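The complex is shown incomplete by one protein chain, all other protein chains being positioned as in the whole.
Letters A, B and C mark the chains as written, and numbering starts fresh at 1 in each.
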Amino acid sequence: MTKRVYMDYAATTPVDPCVIEEMNRYLGPSDLFANPASSHWAGAEAKKAVEGARERIAHKLGAHPTEIVWTSGATESNNLALKGVAAYYQTKGRHIVTARTEHKAVLDSAQALQSEGFEVTFLTPDESGVVHPDQIKSVLRNDTILVSLMHVNNEIGVIQDIHAVADICRARGVLFHVDGAQSVGKLPIDLSRLPVDLLSFCAHKIYGPKGVGGLFVRRHPKVNLSPLQHGGGHEYGFRSGTVPSHLVTGFAHAVELAVDHMGVESTRIGTLKKRLYDGLRDTPRILLNGAVGTTVPNILNVSFAGVEGESLLHGLRNLAVSSGSACASASREPSYVLRALGRDDALAQASIRFSLGRFSTESEVDFASALVAEQVARLRDLAPECLISDI
Amino acid sequence: MTKRVYMDYAATTPVDPCVIEEMNRYLGPSDLFANPASSHWAGAEAKKAVEGARERIAHKLGAHPTEIVWTSGATESNNLALKGVAAYYQTKGRHIVTARTEHKAVLDSAQALQSEGFEVTFLTPDESGVVHPDQIKSVLRNDTILVSLMHVNNEIGVIQDIHAVADICRARGVLFHVDGAQSVGKLPIDLSRLPVDLLSFCAHKIYGPKGVGGLFVRRHPKVNLSPLQHGGGHEYGFRSGTVPSHLVTGFAHAVELAVDHMGVESTRIGTLKKRLYDGLRDTPRILLNGAVGTTVPNILNVSFAGVEGESLLHGLRNLAVSSGSACASASREPSYVLRALGRDDALAQASIRFSLGRFSTESEVDFASALVAEQVARLRDLAPECLISDI
Amino acid sequence: MAIRDLEYSPTVLAYFDQPHRAGTLKVPKTQMVEGRSGTTREGFVVQFQLQVAGQAITDGRYRVYGCPHGIAAAAWVVDQLIGGATRNVGQIRPQQIAEALDLPVEKMYVALIVEDALKQCAAQVEEE
Partner (left out) sequence: MAIRDLEYSPTVLAYFDQPHRAGTLKVPKTQMVEGRSGTTREGFVVQFQLQVAGQAITDGRYRVYGCPHGIAAAAWVVDQLIGGATRNVGQIRPQQIAEALDLPVEKMYVALIVEDALKQCAAQVEEE
């Protein structure tokens, strides 16, 4: 069989076997499958598990259990944060600040708000992907109600200084939402010290199940939201719908594992990433996206000059990685994130995001760098000579 | 150990072991855990499973796969149907029709729309819970854009004549949404013949997992929706967010099992319900909610005169049933459904919904009727004599 | 759905399962005082019969329609009064009932209705 390697942990992760075990306890046949909203003993037990999960996650993030709202994923959390704040605070102001390199869940929500008459400032990061706190400071207005910034960018792994931004926002009385889908469980986060008001995150990026996420909504000082989903007033009225006990308990387990092993795991993965980058650097004319030292240990994004993106990706078809082309469509749209960093279309498309994880090994990393070296060389050999300096 | 019996299948069901098995295949460690939106082989396999699940469900409902939109549950489906249609068609009209006995997910969505300036007519059903198609016909206006009616009521099990209502709406060019959370997999539904435009449903009422649902959105004639959740444009643009492959494949399996065994199962459960009702009728002064012959085989809702609701429920604490009190709160709010049917507060509160399912047995039913007889008699004995005719 | 098991104190649970002294006294009306309060609309109706001999309460019975807290409140009150002086009847305060049974605030009305029925009994004691 062909050797294949999964190196797309930033897209999603396999669920940890311990997490699967916990999840399955809430599916039946024991009474734990009950609806946590039911008043009988079975419902009470399910509710205990759901509230326990809320406590477990809150504990690991330095939050209070009542500050954790369950959602169906980080996409919903982001939508709820942006639209919920906008709807609730619109009489206070209608200006929102975010960045051009945010995840689509934030960008598209912001755009939806624009079409409802909100004004959105989209900041452009510097060429390494960093949004400088000063940039934020300089665009805040009296009618700014919300700043939304991701902690870690999903394509290039760049880390934003959310603490500095949080301080600026707090000083100005502007709410601050952080998309933490790529950072929760990977970087230390202590919400008892970090003055962010809202934090979106999800389970499937940290060896938990798809279909569940959380939104931290601070109680002191109190943040309010208009719900997006109505129907009975679950989750303190912020989000109605039957709470999926198997998903939230699995989520809690995944957060615990990730936070408890964060130090060891990020060191190990960081070493693997260095090994990968060293291997890739044998190939000439590669460009690192996101500066060394400002990115998370699990994401490495590199552009390959002189190679066409789709062929590169096809050449690497036994390596599960993400490319700099956007979306799961046949369109040749280059990554808007890499474009915002100043890469031209061809380079943006000839970019690969390698993302490592809990089950990545040295031999997988070596397989990857050897395959990349071979394919890049082969494709460059095919190209008309005049192009070699061209791109 | 105390004997305890689960008889709350309309609240939620345990997940069928075959469904769990299918779900677990998509959690890892094989590559099927991948993000179905990823372009590599692993993503392609996950996508195949997700699209396969869409086909399997569409096939069982007489729909086309592209007409099935994944959601996080029937609450979200209902929200998306009502708010999505309202937002998209608001220039056509701003009047919506529904009934007072709908699920909170519909009622609260309708109320949210009211606060945005939509006009909503809430119809009152007759004393057996039936909304007559003529009632609908008589309130349709030129600016009516949507009628939303549940197929089967979750509290009393009454079945609405959605075919007749669908014909009326189609003739008038009004969209028709059906909340099918309690009917899909339990009553025959063939969307190739039934002219409803939108149908909400979910997995956890039919031995599938919590946290996943579907919204059927008809393509011919084409129905449009504004999305509620933005972020990348998954699900034909109707609903963004990573598709939880384990949940949708489990959902498909659950729908297949439910539809394939519907005939046998509903006959068996119907016989159990009759046995239960016969047993309960040994107790004097009980009132059936929802007329015989108009309700589904799995739901039996009965009011007990002369008994206080909370004590009745506590007396039945080893029987997992739902009561006529609303919500998981300490409030004594009587069920708005039973109130709409004309029951007074005391009777509404002294009502029990027994709901049977795949694992219900004759001995469980006998346990239930014996326990009810004992507790009702005991509590009535406690009451001041003057109350006996009083209530 | 309604109140969860966990919300009932052990005392309430015990009285709910063993509501001893429920019923009516089998003595002539002249040897007892009676009080009754509450409506089904309020979800609570309670009726007391207390047997009086001189200054003492020698026996008592209650009937009750209500939630477990209400059943327990009626039973507890009768237990307190029997064997005691008649003057105690008018002196039981809602707060005492609430503390003894760990009533949640939203159930305070139960204690108030009980007090009301007891006041009727107390008034009859005085008349005699």
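Some observations on this one:
Assume contacts are C-beta pairs under 8 Å (C-beta built on N, C-alpha and C of every residue); 3 or more make two chains touch, one makes a residue touch a chain.
Computed from a predicted model, the values in this text were never measured in an experiment.
Contact with the undisplayed chain is limited, among A:Ala171, A:Leu287 or A:Leu382, to A:Leu382. Note that of A:Ser240, A:Ser323, A:Ser355 or A:Ser369, the residue touching the chain absent from this view is A:Ser323. Of B:Trp41, B:Tyr88 or B:Tyr336, it is B:Trp41 that touches the chain left out of the display.
Taking the whole complex into account, chain A touches the unshown chain at residues 306, 308-311, 313-315, 317, 322-323, 325-328, 330-332, 345-346, 349, 381-385, 387, 390-391.
In this section, only the chains that are shown with their structure count from here on.
As a whole-number value, the distance joining the C-alpha centres of chain B and chain C reads 43 Å.
Note on chain placement: the centre of chain A and the centre of chain B lie 34 Å apart, centres being C-alpha means. In chain B, the residues that touch at least two other chains are 313, 317, 322-323, 327-328.
Residue positions of chain C with contacts to 2 or more other chains are 1-3, 5.
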